[in-house]
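There's a structure below that I have some questions on.
Omission of a single protein chain aside, the complex is shown with its protein chains in their original locations.
Coming up: subunit A.
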Amino acid sequence: EEDTSYSHKEKHFFTHKPNMATILGKESGLNLKETELCLGLPGGGGVGGGGGGGGGGGSSEVETPRATGKRGFSETVDLKLNLQSKEDLNENLKNVSKEKTLLKDPAKPPAKEILEIEGDLEKYFRAQVVGWPPVRSYRKNMMAQKVSTEDVAEKTTSSTASGAFVKVSMDGAPYLRKVDLTMYKSYKDLSDALAKMFSSFTMGNYGAQGMIDFMNESKLMDLLNSSEYVPTYEDKDGDWMLVGDVPWEMFVESCKRLRIMKGSEAIGLAPRAMEKCKSRS
């Protein structure tokens, strides 16, 4: 006979969980026993954020301990804690209420309350089970890359009304990208996006504003003497310049294409860039 009462279904749903919630709770110090059993912990981008554009993309797989509480094959699993700042958390919490959950359990406290109960906003992680879903690592990694580049809004859709699309190449990388400069508000935004697209390109030397400090000659020369990559661009006149030599809005206007090259190759462009900066200040 069919017992179609809600509690019966609930029983099915809950009894079959391998009690990972408790185990996770033990591991992290959070008592998660009462929480939503879909493995997306509150604020961790699990129930809210991450899916759309809140979190920082990428894969953060944490291996759950098995029923015995011990870890599985840690050599084969990346252990990453998806730590986010308080601001991001609040962002995510706004999204929580919009998400549908398949089984609405009135007994379960909403995500926000749980966070308040636990009171530990810094420590949470999104947990995933090893080897689930059964997608090969190669494919999973490829997809993780793609999800993060989507955050960069590098969508090459057919309708691009007024955008400033420029081709971006990086020395040594086998393929080009296109970016729409109007999608970014500053050099920092652009360099973050480039960093995601070309993973060996780092912004280490760019400082807080995301701009090369052209006024500091020695720092500039250090950068250009190193094997670090720097972005350069071709302007309206066909000249190749170092990115960052002009205010952002001017840059968007005049940039025709971008090329990321080794600092040592860009060294010839430095004097002109510094001149431009000096003449403006």
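One rule holds in what follows: a contact is a pair of C-beta atoms (placed from the backbone, for glycine too) under 8 Å apart; a residue touches a chain by one contact, two chains touch by 3 or more; residues count from 1.
Assume contacts and distances are computed from a predicted model.
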| item | value |
| --- | --- |
| Protein that the absent chain corresponds to, by UniProt name, given "hydroxymethylglutaryl-CoA lyase", "Transport inhibitor response 1-like protein", "IMA5 protein" or "Trifunctional enzyme subunit beta, mitochondrial" | "Transport inhibitor response 1-like protein" |
| Candidates A:131, A:247 or A:271 - the one touching the absent chain | A:131 |
| Absent-chain interface as seen on subunit A, which is shown | 6, 9, 12-13, 16-18, 38-40, 46-47, 50-51, 66-68, 70-77, 99-103, 128-140, 142-143, 146-147, 150, 156-158, 167, 169, 174-176, 178, 257, 259 |
